[in-house]
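Apart from one protein chain that is not included, each protein chain of the complex appears where it belongs.
Should a chain be cited, it is by its letter among A, B, C and D, assigned in written order, with residues numbered from 1 in that chain.
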Amino acid sequence: MFAYIVRRLFLMLVTLFGISVIIFVLLRVVPGNIVDILFDAAGFVDPADKANLERELGLSQPIVIQYLHWIGGLLHGDLGYSYVSEKPALEEILPRIPITARLAGLALLFSASIGIPLGVISAVHQGSKLDYALRVVSLSGLSLPSFWLGLLVLMASVSLFGTMPIFNPNPKTWLEAITIYAVPAMAVGFRSAALTMRITRSSMLEILRQDYIRTARAKGASEASVNYHHALKNAVLPVITVIGIEAAFLIGGLIVTETVFNIPGIARFLVEALRWRDYPIVQNLVMFIAVVVVVVNFIVDMLYAAIDPRIRFGD
Amino acid sequence: MATINFDSELRRAGANATGGWGRLAFLAQRHVLGTVGLIIMLLFVLTAIFADLISRYDPLTVDSAHRLAPPSMLHWFGTDSFGRDVWSRIIHGARISLAVGIGSTTLGATLGVIVGLASGYLSGWVDLVFQRVTDILQSLPLLVLALVMTAALGPSLPNVILAIAIPLIPTVARVIRANTLALREQPFVEAAKSIGMSEMRIALRHVLPNTIAPLIVLATAQLGSTILTEASLSFLGLGIPEPYPSWGRMLSESAAEYVRTAPWLVIFPGIAISLAVFGTNLFGDALRDILDPRQRG
Amino acid sequence: MSEALPAETVLDVKNLQTVFFTNSGLFRAVDDVSFSVRRGETLAIVGESGCGKSVSALSIMRLVPDPPGRIVGGSVTLEGTDLLKLDDAAMRSIRGNRISMIFQEPMTSLNPVMRIGDQIIEAVRLHQKVSSKEAWKQAVDMLRLVRIPEPERRAQEYPHQLSGGMRQRAMIAMALACRPALLIADEPTTALDVTIQAQILALIVDLQQRLGTGLILITHDLGVVAQTAQRVIVMYAGKKVEEATVESLFETPLHPYTRGLMASIPAVPSPDAKEDVRLVEIPGMVPSLTRLPPGCAFAPRCKLAVDRCRQEYPPLDEVKSNHWAACWRAGEMAEAS
Amino acid sequence: AEPKSGGIFRIYHRDSPGSASIHEGATYSVNIPFMPIFNNLVIFDQHIAQNSASTIRPELAESWAWSGDNKTLTFKLRKDVKWHDGKPFTAADVKCTFDMLMGKSQQKFRQNPRKSWYDQVEEVTTNGDYEASFKLKRPQPALLSLLASGYSPVYPCHVSPAEMRTKPIGTGPFKFVEFKANESIKLTKNPDYFKKGLPYLDGIEFTIIPNRSTAILGFVSGKFDMTFPTEVSIPLLKDVKSQDPTAVCVVEPNNVSTNIIINSTAPPFNNLDIRRALALALDRKAFIQIMFEGQGDIGGTMEPAPDGLWAMPKDMLESIPGYGPDVEKNREEARKLMQKAGYGPDKHLQIKVSTRNIAVYRDPAIILIDQIKSIYIDAELDVVDTAQWFPKIARKDYSLGLNLTGNAVDEPDQSFYENYACGSERNYTNYCNKDIEKLFDQQSEETNLDKRKKLVWEIDKKLQEDVARPIIFHARTGTCWKPYVKNVTIMSNSSYNGYRYEDVWLDK
Partner (left out) sequence: MTEQRPLLEVTDLVKHYAVRGGVLRRQVGTVHAVDGVSFSLGAGETLGLVGESGCGKSTVARTVLRLIEPTSGAIRLDGEDIAPLSKTALRPYRRSMQIVFQDPFASLNPRMTAGDIVGEPLTVHGIATGAKKQERVAELFQQVGLRPDQMKNFPHQFSGGQRQRICIARALSLGPRLIVCDEPVSALDVSIQAQVINLLIDLQRKQNFSYLFIAHDLAVVAHISHRVAVMYLGRIVEIANKHELFANPRHPYTQALLASVPIADPKAKRSAPLIDGDVPSPVNPPPGCAFHTRCRYAINRCKTERPALQAAGTGHQVACWLNDGTGREE
């Protein structure tokens, strides 16, 4: 078990290293840099000024040196300075994390708390009208462009309540705090809820065909006990994996949702930083996201092991 | 004991569905949702193919005299702010969406199959390297990767297709690898080895064909999501550029300006996207039920 | 049920009919099968793969998957109650309590995420009002009863930590936890090695006799039948084709299929055996249940088949005392032997 | 009504500005949020929509005076002004600011987009703490207008340019509180403002919302008191009015021209005939119809009348090829020119129209492509990412480009020198006509307004006839605020100058 964890951690480092190289190189393959963008507004680029600024920002160094510089800094906890705001990148990134984290957490919570029960219901009533209805709903959840959904929610909220949840870092009331986060979380969580529901459903159906379910029935267990006690615990395993993978997708969904709902989290920040070619921000943010994804997957695996005794004891 | 009508029970089970067409008809009836999906997909494909015949105007012709015309007999879906016919644009947009969907799915699936097959079949260091690559691609959220890619490559149809295809690779590679690993242990692969077949030939002739079914299922499922990804990229300003009438951009840009004053600009592309994605999803679902025996209910 | 049954009869199955509605047609998996089991008796059901053995068992338990399966006729009377007439709740109170079942696959029949002890407890607590502590004690006792070493520790473990043989023992412990009147063992040893098979069979028989349980032992191994059962029924293509006491069946099999079966099984050579006796083949293959020939289903493979066999299904006659066979030529065979 | 004090003025911001330093920026994304922090020597009257020399008011300067030779401009400064950090404001700060803008000081801006504004300034001198003079190489009456622009705040000497980008210090009515990129900009009242009693507002808060529909919804739902100035398009304006009929909305030109940059150094547009044909093919009304539902203006380089000060008279304008009202006739002529150049119905010219991937650029490009179809040109749209746009233009890697030119002040000097002078950085087409250049200087030195106007018209007309950079139209945009917002004036010939907000108040 311990060896397994160490091995996983090692592989995680390898993955993160690969990501750091890829993102670093990709960014530098992108034509144009921060200097072009800073000059953009001026309506021209002065080559001398540009060279100056590039030197100042370290962009004129060989790419390998730049990379080593970055990674070296990272290892010392120094993420560099944002090209745009000239503040330490850490200072820019850190305060945005809790916002996105709350949003993502809520969305996952939403997707799990809606998706899993509905998936079970749909599987248990396989072939019924209810099943069909739930499947159609979940499929539509996967078919609506999320920005569209978000916009609809906003418009509905304005026309129904005359107001809308605009982000506010210091919500005054509880209600405000909830709407600020919950509405966008639901908009983005709808998709994952739909996905979770589908996975739960097929996983349940799969499990319900297993021999040990028949054994449980042969013992005289009630349908409810069979479904929830015996089947669900097994069926939830693949669902956990999917939720883990979904965590990565969620970041993508959040980019769009944070844009629509104008939430200053890291997802939207990433897009903006990308537009500005603000390498220190993009690099570190992508690394942060990658770390989160990798760690979430690691946790999912651990969770899997916690639920599935077969994994805990075998390697 | 309740009386049981054997005939109707059998019909429900599909017993009298014989022959290719009968079987197809039965499947269609058994998977109503899937059939609906298939019809939607077919409509979508036909629309894309015959776009020039179906559309009534040139999708790019600007007409300042008829801008923002509401739906009418003249312009079924109204016109946009340039006076372009929305119906014609949606019809031609099907081409773009289809190109993006099929293009990126095919590309992603092909690369994914190569990676997955090599990784599963060759094992050893090839597997190790490819697995890390898929790990890396998987740890970068799809949209983030696509964003960086389109930023890097510039917004054009082939680039968008590429940008959407790359993130598909790990998903496909994983499935194919798992399948290949399972197949590699199959006696028929060992039998092929025992007659002295080369590894390459075994991989291509025995392993690959048997991964087709899961691949098709996966690819159909991905088709819809690629269309959505393109829409999201468009929303963020990185999708397919003008003048191509991409649904995603039609929707996202109109949504910003005309959602209330000219709702048809928003409703129709929105419906087109959702319907196309919904159709592929429905069909993909049914296909999985049919092709993946473990899922059979 | 008004009809009085012989006192010691635990289970009486009459004209059981179970069908499957599938896309390749109607499977009459169990077609008009009747049999009964007495207290402490072992009834073996033999037959080839797909002949309906498991479906018969599942029909008794009312666990035939629906759809596609459906019990369409007959009665299953357990200790005087027709199980087919019970509502679901009543049936559940009987399952695991009065009838239990052991399945073929010890590897997959236990819930992988529940501890062994808990799975046994569940069987107990579903039917008896006992505290969980008490139930746990009973579970450990049951494990000891089925001769699992260190039962306290094993009860805490998960199925994957047990070997195949031990899992099957745990299954038996679970099945017998409520001291059922009838135990159905569906090929309980097919997946196991011979040495383990011997242990498990000995265990089942021993416990069955100690508890006075009726036992239905489903197997395709005639050796197992010979060594464990008192009575045997032979099934072929969903139908019961022969029923007899073990001795009578092995002495004079009266159905050509049974005969073929016995002759086609190689025997461990006795020292005095001649070199290389060719095995007797039953030509052809087991028919698909959807496309059964008219008349006797075995006729296409039967050397003795006459025209009548191909047209009319033979009734199950008591050819000798306590020996029934469904063959037009069973009488001839009985005389010949 | 009597102005009331108090309240936070909430505005949404269209995007996150690159820095807080107005001198280093070149977009009103910087001006609007940060102008309230500063003061200029002089400023255009904040409540007269049309900026002109006659609306210039003193601000940090108490008064100004031209020397007799019109080559020295002297400002007498106020003595009661303090920087937000408490240090006194003196003439040294003025000198520092303009020396830096002219590139003469030790400290440098990262970028200095308006350096050319001060090309004629020889030096800035001080006389004591409260007098500063601009010595010119030659007379340039326009200098005062340039100094009155929102783009010309006075920076403190004692704060480095880097700090000014992140934590600007000014003398203005509001103090900088914080700027969170992509999130918000917050300003708070400067209690020590030298204009007693001002400002009325307790503070200004900008919430950055790049997504237009979200932003408009926010305004409609009352989350904001005002939209981002000049950012509401005509269709959206209707939407706003329909959802919130009480909203006060104005539509003003903002002195931004949409034009075509032509690469005349390479085929096919090195052929004047084809350039002319292109100019003739434009249906400017159609552009305006589509982009502004008719509410845009047709003109030359200078902003059209009545809001523009320097616009050519109508008949003069219409005499320029392509400006005539009969589009079909123009196009007929254009086709002839094309045929002369060897193209025709069977031989179309294939080109690309490059532009930036921003709607205000892209949309006219789409219309342009559609219009030039009529003269046998098949154009394809080539959208270019922001970071690549200027490098691409500089490389001359385009044939036609669709471009927007914004003018900070309605002032020919600024427009002509910046966009048409030989060697100017923003002269993307490298148009260079020494004769016209002489005229530029001539009008610049001219102190007689009428004479100067005539000269300007002549230049403008020539520029159009040379098809140097055909102007398609001048845009108009809207701004909306809630009725309780008082004292906001949107300028009608510039969108960079009207955001001091010192006397804006909320009637709530």
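Methods note: contacts are C-beta pairs under 8 Å (C-beta built on N, C-alpha and C of every residue); 3 or more make two chains touch, one makes a residue touch a chain.
Just so it is clear, the model here is predicted, and its values are computed rather than measured.
Student: Which listed residue (B:D7, B:D52 or B:E190) would be found touching the missing chain in the intact complex?
Tutor: That would be B:E190, which touches the missing chain.
Student: Hey, which of C:L84, C:A226 or C:A334 is the one touching the hidden chain?
Tutor: Once the missing chain is taken into account, the touching residue is C:A226.
Student: For subunit C, which residues lie in contact with the unshown chain of the complex?
Tutor: 48-49, 163-166, 193-199, 201-202, 220-228, 246-247, 250, 260-262, 264-271, 273, 276, 278-283, 285-286
Student: Contact with the hidden chain only, please: which subunit B residues?
Tutor: Counting over the whole complex, subunit B touches the hidden chain at residues 186-188, 190-197, 201, 206, 209-210.
To be clear about the criterion, only the chains that are shown with their structure count from here on.
Student: Can you figure out the chain closest to the middle, judged by Cα centres?
Tutor: When every chain is reduced to its C-alpha mean, the one closest to the whole-protein mean is A.
Student: Looking at B-D and A-D, which one has the bigger number of contacting C-beta pairs?
Tutor: Between B-D and A-D, the larger count of C-beta pairs in contact belongs to A-D.
Student: Where the centre means the average of the CA atoms, what chain is farthest from subunit C?
Tutor: It is D whose centre lies farthest from that of subunit C.
Student: How many angstrom lie between the centres of subunit A and subunit D, each centre taken as the mean Cα position?
Tutor: Computed from C-alpha means, the inter-chain centre distance equals 41 Å.
Student: From the C-alpha centre of subunit A to that of subunit B, how far is it in Å?
Tutor: 22
Student: Go ahead and note the Å separation of the Cα centroids belonging to subunit C and subunit D.
Tutor: Each chain reduced to its C-alpha mean, subunit C and subunit D end up 92 Å apart.
Student: Name the residues of subunit D that each touch 2 or more other chains.
Tutor: 211, 213, 243, 385, 388
Student: Send over the residues of subunit B in touch with two or more other chains.
Tutor: If we look for residues of subunit B contacting two or more partner chains, we find 151, 154, 255, 259.
Student: What kind of graph do the touching chains make: line, ring, star, complete, other?
Tutor: other
Student: Could you list, by residue number, the parts of subunit A that touch subunit B in their complex?
Tutor: Residue positions touching the partner: 11, 14-16, 18-19, 22-23, 26-27, 29-31, 126-127, 132, 135-136, 139-140, 142-148, 151, 155, 202, 205-206, 245, 248-253, 255-256, 259, 270-271, 274-275, 282, 286, 289-290, 293-294, 297.
Student: If you look only at subunit B, which of its residues touch subunit A in the complex?
Tutor: Counting only subunit B, the residues touching subunit A are 33, 132-133, 135-136, 138-144, 147-149, 151-152, 154, 224-225, 228, 231-232, 235-236, 248, 251-252, 255, 259, 270, 273-275, 277-278, 281-282, 285, 294-295, 297.
Student: Quick one: in the complex, what on subunit B touches subunit C?
Tutor: Its residues touching subunit C are 1, 4, 6, 9-10, 12-15, 17, 26.
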